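Partial complex: the chains shown occupy the same locations as in the complete assembly.
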Amino acid sequence: MPAPALAPLSTPSNGTVPTAGNLFTLENRVFCCYLFWATVLVAKMLLMSLLTALQRFRYKLLALVPLKLRRKIFPNEEDLFFKNIEVQFDDPHVERVRRAHRNDMENILPYFIMALIYISTNPNQDVACNLFRVASVARIVHTLVYAVYPVPQPSRILAFGTMLLITFYMAAVVALRTLSFI
Amino acid sequence: MPAPALAPLSTPSNGTVPTAGNLFTLENRVFCCYLFWATVLVAKMLLMSLLTALQRFRYKLLALVPLKLRRKIFPNEEDLFFKNIEVQFDDPHVERVRRAHRNDMENILPYFIMALIYISTNPNQDVACNLFRVASVARIVHTLVYAVYPVPQPSRILAFGTMLLITFYMAAVVALRTLSFI
């Protein structure tokens, strides 16, 4: 589907420059691209919660086998369905997923805000869309090589650095544009 | 107060469809509803910081009673007003509030972004408002049964799952709407 050039309906009809119109509508191709990839990343982040729970339940099933084999990883007392399992916090598989999840929060959540306000500067459409795509795919790769199937470095650092650099680039663009409002 | 049907002033006067107008104004009932409940959730999250501090100070007062009874839970050296209290990280009450707070960050912050961009798809007003209400109340219940007064499962899982499912629903709506911008 060819994307409309730039939100003609959302701008006042007096021929103002595009920046005067509303850039946060479905008629702005850049905003739509942001919507799609932000949605993908939100879903990915929420799946981390489920992945953590899955790792925890994997061991809950072990409670049915002899006591010595169980690992005890539920952080809250009320989560212990079997009272002879102690509360523990240091299961390596669970902690790995939790670190990956925390890393997501540290990087993706600021990116959401940064990319959203970057759209308001009315950037070049192709540049902006491709930045959103590359950053999002990089974070999906990051999760795969960190939490799902650990892969030797530097795969994780490269995936991590890609979104970081893109966010810094957007920050530079926005900051230069609004420097007079310091 | 009857809510205005849909932002007539914010749309250009040439009779465009509602999606062409600006949905992020106080004249859009859905946006107002989002504003109110997002504000409630932001305030709730910030109160978690204060609840953590409160749990910590509860023990600081104990420093006035004999040494053996004190619990030592301040993570930073400079927070130790009484130098004979050691730095410690594993007070169960403080850690419980911190886990609840982290769970808030993992779920509410992505929800903020997801719900905000969901508004841009101009959803059915009643559906959207009720989703905001149910999700927000569920998270307040989650905090109560997790951090304030621990309640046996599955109360917490139900509260947790409610916002999770609502966020996934919004994600599906937005993703389907913007799938051509992949």
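Chains: A and B, in written order; residue numbering restarts at 1 for each.
Criterion: a contact is a pair of C-beta atoms (placed from the backbone, for glycine too) under 8 Å apart; a residue touches a chain by one contact, two chains touch by 3 or more.
The structure presented is a predicted model; accordingly, all values stated were derived computationally and were not measured.
*Asks:* Total copy count of the complex, if 2 are in place?
*Replies:* The number of copies making up the whole complex is 3.
We take it that only the chains that are shown with their structure count from here on.
*Asks:* Compute the distance, rounded to whole Å, between the mean C-alpha positions of chain A and chain B.
*Replies:* 17
*Asks:* Spell out the part of chain A that touches chain B in their complex, as residue ranges.
*Replies:* 1, 3, 9-13, 22, 24-27, 29, 31-36, 38-40, 42-43, 45-46, 48-49, 75-79, 101, 105, 109, 112-113, 116, 129, 133
*Asks:* Using the touch rule from the top, collect the residues of chain B that touch chain A in their complex.
*Replies:* Against chain A, chain B makes touches at 12, 14, 16-17, 19-24, 95-96, 99, 105-107, 109-110, 113-114, 117, 120-122, 146, 150-153, 156, 164, 167-168, 171, 174-175, 177-182.
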